[in-house]
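Omission of a single protein chain aside, the complex is shown with its protein chains in their original locations.
And now, chain A:
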Amino acid sequence: MGKIVLKQVRKSFGDVHVIPSVDLTIENGEFVVFVGPSGCGKSTLLRLIAGLEDTSSGTIEIDGKDATMLPPAKRGLAMVFQSYALYPHMTVRKNIMFPLKMAGMDPEAATKKADAAAKVLNLTNYMERKPGQLSGGQRQRVAIGRAIVREPAAFLFDEPLSNLDAALRGNMRLEITELHQTLKTTMIYVTHDQVEAMTMADKIVVLQAGNIEQVGSPLELYNHPANAFVAGFIGSPRMNLLEGADAAAVGAKTIGVRPEHLEISTTAGQWKGTVAVAELLGSDTFLHVNVEGHGTMTVRGGGDVNLRHGDTVYLTPQAGKTHRFGQDGKALV
């Protein structure tokens, strides 16, 4: 159930090679997140797996069988769309039952299944409503319900939370993670939000311009980014990437220090700068510091850091927490 293998998958639209060549194995039961900046081909990759786009070359195997040429319905996958793509003229129950109806299941059994799915998703009281009468979070759950009833080999999520407000997004994030723990089904989740990637994934796939930059667990990516791109993309606020003499001193083209790995001092340190903006979050303080010769660096301090715009600070990287990158952007070990 639910092992997906991509072999040299390529996708071109005319002369534009959206995905030059991708090899990837997704194990059964894994929660895999495709993450990358917009236009990096992560949605295209998902649509290739779903069968909504045809591959230009390469093969896609699902459960050990070649599914490259199979139509979407035959692949046994379920997808949750960014816009939810609920059927507006059908009630919630009919929406959830639609895939069962299409599979020719007898209506009574289908109703029973839809009700069971609704119970899991707290939708029981809304079954007779139309999607237009639901809130964003409820619509999201209906879309998930429609995916669950099919008992797919894998779930595909295409930026499912990007239309929700911040608080709801946090809740739905938890719900989807819990759902994965309950169902233990393979899930592939596309997002541009690295926080979602870090919090939900068993395995993160970082994409840029259609190429896989790095595959690994969230902490692997955080602690050992393979290159400067991954280093800058994973982690929030972004890692500070510095070039010049400081980098050359350790034999690298670029060095990276995460904001949380910089010591703040008002008296002495490696780099001197002035605070441009101080963001006080209560638990943390984010300082945006103009450092001579390096531009703006971001520093994360505790909630008790009492610095304001214009104050002079000294920054020092913690020992052993500096990442070094070579001429080609790859990490130096």
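Following the convention adopted for this analysis, contacts are C-beta pairs under 8 Å (C-beta built on N, C-alpha and C of every residue); 3 or more make two chains touch, one makes a residue touch a chain; residues count from 1.
In the analysis below, contacts and distances are computed from a predicted model.
Engineer: One chain of this complex is missing from the view, so tell me which of "Outer membrane lipoprotein BamD-like domain-containing protein", "Sugar ABC transporter permease", "histidine kinase" or "Sarcosine oxidase alpha subunit" is its UniProt name.
Structural biologist: "Sugar ABC transporter permease"
Engineer: Among A:Lys42, A:Arg93 or A:Arg150, which one touches the chain that has been omitted from the display?
Structural biologist: Of all options in A:Lys42, A:Arg93 or A:Arg150, contact with the hidden chain holds for A:Arg150.
Engineer: Sort through A:Ile4, A:Met79, A:Leu134 or A:Val205 and give me the one touching the missing partner chain.
Structural biologist: A:Met79
Engineer: Which residue among A:Gly41, A:Pro99, A:Gly235 or A:Gly301 touches the omitted chain?
Structural biologist: The single option touching the absent chain is A:Pro99.
Engineer: If the missing chain were put back, which residues of chain A would it touch?
Structural biologist: Those residues of chain A that touch the unshown chain are 50-52, 71-73, 77-79, 81-83, 85-90, 98-99, 102-103, 132, 146, 150.
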